[in-house]
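Working notes, beginning with the structure itself.
The other protein chains are all here in position, but one chain of the complex has been omitted.
Now for subunit A:
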């Protein structure tokens, strides 16, 4: 009499544990739900570049350089975007400029406003600077950090595949151009001479 009771109790406990541990669904239904919920970073980034980029506000490059050099920490905290506790700040700037040099990794330009020099990146493109600068996505909105990272990857691809190639083909020394892009600056060790604009818009003016 004792043994069957023991077995019954063990089975009961196992049953309760199993009931609270797992749930069973039809695999087809789960797949359908997953397909609906799948985040497509490529579409998201394309939508942003096609329809929302124009609305992203930017600071005139000359103003940005003057202000950031005057008070890097204060200006960054007030006007920059950053991810978590990082000391890297991101900004969106724009301006009219003239091409001074065309290097492998960047194009050196002189700003029309006050003739300060800036580099526009043409080789190493950092998608995360675009993502953080434009605030096109917020990490808290993503349960899966891979989705969040993929936005950066896709932004990088768009710049690399659609924005840079036609520009690099045409650009020449002394050309006048309009640019809008993202800039990353580390406030702990700021190196103003190394600032590079990750281009979002590049237009050669006739």
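The rule is short, and it goes like this: contacts are C-beta pairs under 8 Å (C-beta built on N, C-alpha and C of every residue); 3 or more make two chains touch, one makes a residue touch a chain; residues count from 1.
Methods note: contacts and distances are computed from a predicted model.
Chemist: Which choice in "Dehydratase medium subunit", "Diguanylate phosphodiesterase", "Ribose ABC transporter permease" or "Succinate dehydrogenase hydrophobic membrane anchor subunit" gives the name that UniProt lists for the one chain left out?
Modeler: "Ribose ABC transporter permease"
Chemist: Considering the complete complex, identify which of A:3, A:26 or A:189 is in touch with the unshown chain.
Modeler: A:26
Chemist: Give me the subunit A residues in contact with the hidden chain, please.
Modeler: 17, 20-30, 142-146
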